[in-house]
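Here the complex is missing a single protein chain, while all its other protein chains stay put.
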Amino acid sequence: MQYSEKVMDHFMNPRNVGEIEKADGVGTCGNPVCGDLMTFYIKVEPRNHDPHLARIAEIRFKTFGCGAAIAVASMASEMAQGKTLSEVIAMSRDDVACQLDGLPPAKMHCSNMGVQAIQEAIKDYLTKTGRHDIASTIKGCPRAVH
Amino acid sequence: MQYSEKVMDHFMNPRNVGEIEKADGVGTCGNPVCGDLMTFYIKVEPRNHDPHLARIAEIRFKTFGCGAAIAVASMASEMAQGKTLSEVIAMSRDDVACQLDGLPPAKMHCSNMGVQAIQEAIKDYLTKTGRHDIASTIKGCPRAVH
Amino acid sequence: MKNGARQIYLDNNATTPVDPRVFETMRPYFSEIAGNPSSIHSAGQQARRAIEEARARTAALLGCRVEEIYFTSGGTESNNITIKGTALAQDKRKKIIASAIEHHAVLEPCIYLRRFGFELVKIPVDQHGTVDLDSLGRALDDNALLVSVMHANNEVGTIQPIQEISKLAHQHGALFHTDAVQTAGKIPVDVQAMGIDMLSLSGHKFYGPKGAGALFARRGIRFDPLVHGGHHERNKRAGTENVPGIAGLGKACEIAASDMAEEELRIRGLRDRLWQGIQGAITEIRLNGHPDQRLSGTLNFSVRYVEGESMLLKLDQEQICASSGSACTSGSLEPSHVLLAMGLPHDLAHGSLRFSLGRFNTEADIDRVIEVLPSIVDQLRAISPLYKK
Partner (left out) sequence: MKNGARQIYLDNNATTPVDPRVFETMRPYFSEIAGNPSSIHSAGQQARRAIEEARARTAALLGCRVEEIYFTSGGTESNNITIKGTALAQDKRKKIIASAIEHHAVLEPCIYLRRFGFELVKIPVDQHGTVDLDSLGRALDDNALLVSVMHANNEVGTIQPIQEISKLAHQHGALFHTDAVQTAGKIPVDVQAMGIDMLSLSGHKFYGPKGAGALFARRGIRFDPLVHGGHHERNKRAGTENVPGIAGLGKACEIAASDMAEEELRIRGLRDRLWQGIQGAITEIRLNGHPDQRLSGTLNFSVRYVEGESMLLKLDQEQICASSGSACTSGSLEPSHVLLAMGLPHDLAHGSLRFSLGRFNTEADIDRVIEVLPSIVDQLRAISPLYKK
């Protein structure tokens, strides 16, 4: 597999691995049957009661999957860390792939999954905090495993 | 082409090449259109007025053709030289191929041609000497070029 | 790359390095004895002799006649000639029977033939990857043209009961072909004793060159060429012969014939050492393939909670080359059709690892894997959401 150096770096030394015990939101994407599974945990720092301005204070993930899946999760976690929820909701798979200096075409779905799993975690947080209105606008994971 | 050493020897140094000016018999086999042509010239030494006991006193040939054709003509001329006409009439292509330590399968027709051309020359001699009866029993060349 | 260690190559079922003796046999045919074997001059005839010598060596390995060997560009081509060639050379029988775990090089030509009115029947295998003879028996009838069952599987190494299979095929008047790409040169193959009508082999799987293979076809069997255009290989495979490749293939056959028994034992010893070491150090793994009817160099197992490609990448960082049946290694969505046919759940199929050992492996190679793999599995399990200590 021709992975970029960035991918190999994030694969070999993934950032933000782990779980958060009392997470504000948890999101999972993928399915071991398909060979890829990612779970993200987030702690959210609220701001002015406006969920859009709230920030990701802490982020952790676990991944079962190929090199790209692990690198994508690691990179996505770094990118989301400290960002507002709106910013993260606006993130696309291409942003992650781009930050990784590209991914092989067959691996672009991993890139998607990383962003979607974090968005699932935000959705979970918004739902728990009563903001179904915003939560329902987030697409998240096509067939999320909860 | 995988020719035996014997074939190569007769090809490079063909025996009995040439023509006989006042030949007792001349026989031709083959056709330049097919890529092979042989003409044999014989001098016959009669014996007891019995053509069967007459001998080939001298034999010469000319050949247009491949290595096998030339070697076959040379070998056939050596084999016929000094033999009685009956003996030569009984010769087969396998005798010649055999004396040459074999011929590639695709070249066996050359071997045939050598024997047949000499037999044509004998036929010619017999016809000229009035022995149509024996001449007609000689198969000779399928489509002889006279 | 770490500490500049030398590469440990444990992917010999994928391809093998060319044996130096094979390379020396090939070498003169690139630039010195470079004639076209169809030419009548000495340069051509020397090349021709190299081919015919290789043919004799290949025939000797299989126990067949020299004129029953056709050289090809590899195992895939030999399989294609067999399947498309026998099918299209007749129009009586329309069914091709193959095991569910055949290589794509057998299955895909069968699938292509559908448009010409042929049917592919896949025979299931049991959990060890052994073909189910009852199913085979049921599939056979007088519409069955060809039964194609590989001698041993490339992923799990399971060796099939070829003799029984060929007997069944012949009882119904079907031809029997075996893809022996993984066995030729590694374990004995005797086309007479085993009742084989056609057989495919490939040079690069047993220390010969890539791009050279052979087809054995029993005398009298009718098949169309796949590549038309000349009198090469007795009208069955056109194109200027790959002389160095063929010479190398022949040499590989000769070496194999002489060293096979000893080599097989040595490799089996290494493989068993590897499996013991791994079993002692990693929990929740399971062997894939037949426990003993299996190629001596093949070790395939699944590691629970971890995906295959990520293990391969980490192994590669330690200069260890291996393989996996994970979908992620092939760019497809489904993991290995072989593992699935053997009944493995998807997650175990995704988590499979294959070490395939060969002529140039040493104990040190094995010990290095035993040293390195457990911590790789630990690292990946530590980040796996499926793993709970």
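Residue numbering begins at 1 within each chain, and the chains themselves are lettered A, B and C in the order written.
Keep in mind that, in the parts below, a residue touches a chain if its C-beta (ideal position, glycine included) is under 8 Å from a C-beta of that chain, and two chains touch if they have at least 3 such contacts.
Note that the coordinates shown come from a computational prediction; the quantities given were computed from them, not determined experimentally.
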Identified contact with the non-displayed chain, of C:G211, C:G351 or C:P385: C:G211
Touching residue (missing chain; options C:G157, C:G195, C:G245 or C:P385): C:G245
Listed residues C:H41, C:R222 or C:R286, member touching the removed chain: C:H41
Positions on chain C contacted by the hidden chain, ascending: 7, 9, 11, 14-20, 23, 26, 30-32, 34-36, 38-44, 73-77, 79-80, 103-109, 111-112, 202, 204, 209-212, 224, 226-231, 238-245, 309, 312-313, 315-316, 319-323, 329-331
On chain B, residues whose C-beta touches the chain left out of the figure: 1, 3, 8, 11-12, 14, 17, 28, 32-39, 62-70, 104, 106-107
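One rule holds for everything that comes next: only the chains that are shown with their structure count from here on.
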Interchain centroid distance [CA atoms averaged], chain B/chain C, Å: 57
